[in-house]
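In what follows, a structure is listed as C-alpha cells, so that the remarks can point back to it.
Only one protein chain is missing from this complex, and each of the others stays in its spot.
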Amino acid sequence: MKEITAVIRPDKMEVVKEALQEIQCNGVTVTEVKGRGRQLGITESYRGRDYKVDLLPKTRLEIIVNDEDVDSVVDTIVKTAQTGDIGDGKIFVSPVEEVIRIRTGERGEKAV
Amino acid sequence: MKEITAVIRPDKMEVVKEALQEIQCNGVTVTEVKGRGRQLGITESYRGRDYKVDLLPKTRLEIIVNDEDVDSVVDTIVKTAQTGDIGDGKIFVSPVEEVIRIRTGERGEKAV
Amino acid sequence: MKEITAVIRPDKMEVVKEALQEIQCNGVTVTEVKGRGRQLGITESYRGRDYKVDLLPKTRLEIIVNDEDVDSVVDTIVKTAQTGDIGDGKIFVSPVEEVIRIRTGERGEKAV
Amino acid sequence: MVDAILNSGDTAWMLTSTALVMLMTLPGVALFYGGLTKKENVLNTIFLSFMAFSITSVIWVIYGYPIAFGTDVMGIIGSPTNILMNGIDVNALAPLAPTIPLLVYVAFQMTFAAITVALVSGAIVERMKFSAWLAFVPIWITLVYLPIAHWVWGGGWLAQMGVLDFAGGTVVHLNAGIAALALVLLLGKRKDIRLLPHNLGYSVIGAALLWFGWFGFNAGSALSAGGLAGSAFLATNTATAAALISWVMMDVIKTGKPTLLGAISGAIAGLVAITPAAGFVTVGGAIVIGFLVSIFCYIAISTVKSKFGYDDALDVFGIHGVGGAWGALATGIFAAPFVNSLGTGALYGNPGQIVTQLIGIAVVGVYTLIMTLIIGVVIDKTIGLRVELKEEVEGLDTHLHEESGYRI
Amino acid sequence: MVDAILNSGDTAWMLTSTALVMLMTLPGVALFYGGLTKKENVLNTIFLSFMAFSITSVIWVIYGYPIAFGTDVMGIIGSPTNILMNGIDVNALAPLAPTIPLLVYVAFQMTFAAITVALVSGAIVERMKFSAWLAFVPIWITLVYLPIAHWVWGGGWLAQMGVLDFAGGTVVHLNAGIAALALVLLLGKRKDIRLLPHNLGYSVIGAALLWFGWFGFNAGSALSAGGLAGSAFLATNTATAAALISWVMMDVIKTGKPTLLGAISGAIAGLVAITPAAGFVTVGGAIVIGFLVSIFCYIAISTVKSKFGYDDALDVFGIHGVGGAWGALATGIFAAPFVNSLGTGALYGNPGQIVTQLIGIAVVGVYTLIMTLIIGVVIDKTIGLRVELKEEVEGLDTHLHEESGYRI
Partner (left out) sequence: MVDAILNSGDTAWMLTSTALVMLMTLPGVALFYGGLTKKENVLNTIFLSFMAFSITSVIWVIYGYPIAFGTDVMGIIGSPTNILMNGIDVNALAPLAPTIPLLVYVAFQMTFAAITVALVSGAIVERMKFSAWLAFVPIWITLVYLPIAHWVWGGGWLAQMGVLDFAGGTVVHLNAGIAALALVLLLGKRKDIRLLPHNLGYSVIGAALLWFGWFGFNAGSALSAGGLAGSAFLATNTATAAALISWVMMDVIKTGKPTLLGAISGAIAGLVAITPAAGFVTVGGAIVIGFLVSIFCYIAISTVKSKFGYDDALDVFGIHGVGGAWGALATGIFAAPFVNSLGTGALYGNPGQIVTQLIGIAVVGVYTLIMTLIIGVVIDKTIGLRVELKEEVEGLDTHLHEESGYRI
C-alpha cells in the first residue's frame, strides 16, 4: 500500500475530487496548508508598506491506495490539477506498511 | 521507528488522547483535516438550495513510536475511537528512518 | 528521496524559513498543527475555572529532498529552531518513493 | 403630575431608547452568547435570540401589551382590550408616560419582554431542541412575563405594595435567571460542560452593544429626556465600570490572571445590578452596587454552581439571577429620595423598603420557578426538550439547521 | 401645515435617524454581504459599500441634494442651486420638514442615496472590477437615483400623481433591485455560483444593524418625533418579525430545516416590504405585508432565479426588487387614512391607489432597468466590467487589493 500526498492549488480541489471519485478513489484526507516551491510569493500591502507573503495557500491531499492504483491516481491528479503555470504543486508517493479501518478493525488491503 | 497516522472523529479526540496518555504515549501532533471515506457527506442548505458537503471534519493524529509500541498504540486508538458507524476513520502505519529531538539534537529511538 | 517532517515552535518559523532558503532548500509545505511531547500544556481560565490546554500550537514543515540533502536540512532546522527549552519540537525522516511535479509531469529527483 | 401633552424631546429620546433596547437582543445577546459556545453551535445559539425577539414582537402587538399594561383587573392582570392595537390612535399618549405617544411606549415595553426571554436561552444552549424553544417562547411570555410585568410595572399588586424596580431587576433579570435555572434542572447536563469560548471577539461585540443599548434600557426607563434620565445614565455607566473592575480583581485574586471574559462578564453583572436602581441612586450608590455584584456573581458561578452541579451553560442564573436579586435588594438600601422622590431606601431612613424588595424578589422568584418548571415539563412530555446525543456531540448547527458558522 | 419653527425634539430624532441610516450601510450592508461571500472576497465586498457611501457623500453635498430636492423644474428635476451647500444658512429650516434644520435634512437624505447604491453591490460581488464600481457609483447616482428621488420625494411628477412611498420602497429598494438585475445581466455568471457563506456571524451582525438602523430609516421618515414616527416604528418592527417567522416556515416546508440565513433574509425582506408602507399602515397591515413578503421572495429566489439563470449573487433583486415592489403595491392596499391622512388604500375604499402604485413601480422599474443597462454597457466598453478569470477564481482580495481577510 502507498500513501500519495498531493499538494495542489486550492481552486483545483473541486475538479480533482470529482475526477478521483470517477475512478472509484473515494478515500481522501484533506488539509489546508501553505507552501512554497518554485512559485514566487505574493505581496500584501498595509498602510503603504509591502509585505512579502511567500507561503501561499495550497491544499494537501493524502490518499492511501493499494499498490496497483498508484499510477491511475497520480495520473488523474496530474491531469486535473495542471494549469502549466508555476505553483501547480507536487505529488509524493511513500510506502505504507499497514492500514486499519477503525470501524471494523479490518487490516491491510481490504481496509484501504 | 514508525509513524502512525490516525484519522478519527473530532469528538473522539478527547478520549483517544487520554487513553494514549495512559499507555505512556505522550508525543502526538494533531491536525484539523477534512476527509471522505465510505461515509456519505452531509447537506447544508442556504436560501432554499442544498449543497452537498462531502468532506467532513476529521482529526488527524500523527504519532511517532518505536517499533515495539506500534501494536499497543494502534489497538488503543481502535478501541477508543470506534463507534461502529461509518465515518470512524482509519489508521496508517509507515516507516520512519530517523527521528531527531530539536532541543537536544538526540537522534534515533531515544529521541522518540 | 526523503520526506523531512519537522514540528517546531510557531515563532521560529520565520528564521527557519530564511535559513532553509539560504541553503537553497525552497520547497516546503507548512501546516498549523497542535501537539504534545514532553512539554506540559498551558492553562486557560474562563469565569474562574481552569482548563488544561495540553495541545499547544506548533508548526509542521514537510520538506521533500534528495537523499544527499537530508543532513544539511536537518542540521539547519535543528540549529535555527533550538531554544533549549522543552517544546522545541521534533524532526522525522521517512522514505519517499516517487515525486511528481504537477506542472510538468516530471518525475523523480529532478522533480524535487 | 405631568401634563398629557406630546413632548417631542421626550419622544425623540424614547424612540432612540427603544431602538437601543432592540439592539441589546439583536445582535447584543445573540453575539454575547454565540461567542461563548462551541463553534459547532454558534448559529443555533444566535438563532434562539432571533426567534425569541421575533415571536415576542408579534405576540406583543396582538395581545401582549394590553395584558401587561392595560387597565388593571384586581391587581392581577391587564384587561385584554386593544387586540392588534385596535382603537389606539396614532396620536394617543401613553397613560403611564403622558408626554410620549402610546405606540412608542408599546414598542419600548416590547423590547423588554423580548430580551427577557432571549436571556434565558444562554442557559440551555448546545442541547435544547429548536422546536421546543419555539414552543417555549410564546408560552413563557404569556404565562410568566406578562403577569409579572403587570404586577410590578402595570399597576398590579406588587406595584401597589411599593416594590421598586426602575428598569427591570426583578421583571427582567431575576425573572430570566430563575427561568433559566428551572429549564436547566429539567434539561440536565451537557456531555461536555466546559466553557471554552470559540470566538471571544463576538462576545466582546455583544457585551459592548449591551452596554451601549443599556443606556436606552435604564435611562429610557425615565420615560422622558430630563434630569432623571441623565442621572440614571450616569449611574448605569458608573456601576458597570465598577463591576468590570471588581470582576477583574476577583480574577486576579483567584487565578492570578485578569481575563477579558471576566471583564465583560463583570460589565454585564454591573448592568444587571444597577437596572432596578438606576433611577433611584446616586453615583456613590452605583459604585457600591457595581463593585459588590461581581463578587457575588463570581462566587455564585465558581462555587455554588459547581457544588450543586446544574449546567447553567452561560451562567444566566449566575449573572442575571444573582445580579438581578442583588440589584433589587440594593435598591431598597440605596434609593435616595433626593434623586427620585418615588423611592427611599434603608440608608435614607426607610428600612421597610428592604422588606418590600425582598417580597418582590421572593414572589417573582417563586412564581417564575414553578411556572417555568410546569411549562418545561409539558414541553418535554409533548415535543421533548433535548436533542439526540449524536446531534449534541457533533453540533447543532449542521444537524438542526444544515448550516455551519465558518468557512474560513 | 406645521409652523416653520425649529423643534429641538424633532431635530434630535432626525440627527439620530441620520446616524442610524448611515450605520445601515457602514457596516450594515458591508457586513451582511461580506459574510455571505467566499473568504477570498470578503474585503472586496466590504470595500464596495465603503466606496459607495463615500463617493455618494461627496457628490451629495456638491450637487446631489439640489438636483433631487431643489425647486422643482417641470416635475422632472430639481434646480441645481446651492452647489456645495452655498447660500444655505446654518439655521435655515428644511422646506420639506419645516421643524428641522435644512442641513439635517440634507444629511438624512444623503444616507438614503448612499445605501441605495451600496445595496446594488450585493449582486455583482466576486467578479466586478473595482475601478468599474468606482465609475458606476457616481454615474448611477447622478443619472438614476437623483431623478427618481426627485420624482417621488422631491415634488416631481410621480409625487404629483399621488404615488405613495413613505421611506423608499420604490426609490430605494425596487430601484436597487432592478439596477442589480441589469448589472448581472451584463456581467454574466460567476464561475462558482454557489452561495456558501464564509462567515455567517458577520451577516448576522450586519442584518441586526440593518434592523436597528432601519428604525431611523422608517420612523425617521416621519421627519418629526411624534405619533407618526411611533406608528412607523412599531409597524416596521412587526412586519420584520412576521417576515422572519414566515421565511423560517418556508425553510421548514421546503427543506425540513430552519436556517439562520433564512431568518435574517426574511428579516431583511420584511424591512424592505414595510419601508414604503411604514407610515401608512396599522400593525395588522404590517403583519400581513411582512408575512407575505418572505413567501414571495423565497419563491423568487429558489424558483424564478434558477429558471432564468441570472447570477444575482446575494439576491438583491430577489429580496430588494421583489420585496420593494410588493411593499409599494401593498401600500396601495393597506394604507389607512386614520394612520396617515395622506394615504388611503384599496382596503379603505380607494382602489385607485393600487393603480397609482403600479404606475410608480413600472416607471421606476423601466427607467432604472434601461438607464442601468446603458451605464453598464458604457463602462464595459471603456473600463471593462469584469475581472480576469484567474483573479475571480483565486479571489479578489489578494489580486485587487493585496490584502487578505483573515490571518487566524
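Note that the chains are named A, B, C, D and E in the order they appear, and that numbering of residues resets to 1 at the start of each chain.
The working rule: contacts are C-beta pairs under 8 Å (C-beta built on N, C-alpha and C of every residue); 3 or more make two chains touch, one makes a residue touch a chain.
Computed from a prediction, not measured in an experiment: that's the story for all the values here.
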item	value
Chains in view that touch the one left out, judged over the entire complex	A, C, D, E
Contact residue for the chain not shown (choose from E:M51, E:L260, E:V363 or E:I379)	E:M51
Sole residue of E:V106, E:V248 or E:V387 that reaches the chain not shown, by the stated touch rule	E:V106
Touch criterion as defined above, residue of D:I115, D:A242, D:V272 or D:I333 at the omitted chain	D:A242
Touch residues of chain A, complete complex, unshown partner	44-51
Missing-chain contacts mapped onto chain D	7-10, 12-13, 16, 20, 38-39, 196-201, 204-205, 208-209, 211-212, 215-216, 219, 224-231, 233-234, 237-238, 240-242, 244-245, 248, 255, 257-261, 263-264, 267, 282-284, 287, 338-340, 406, 408
Chain C residues touching the omitted chain (full complex)	11, 14, 42-46, 50
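Here is the rule we go by: only the chains that are shown with their structure count from here on.
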item	value
Any chain in contact with chain D as well as chain E	B
Leader among chain pairs (count of C-beta contacts)	D-E
Classification of the chain B:chain C interface as same or different, half of numbers criterion	different
Interface hub residues of chain C, defined as touching at least two other chains	31, 94-95
Contacts with 2+ other chains: residues of chain D	402-403
Chain-to-chain touches, reported pairwise for every pair that qualifies	A-B, A-C, A-E, B-C, B-D, B-E, C-D, D-E
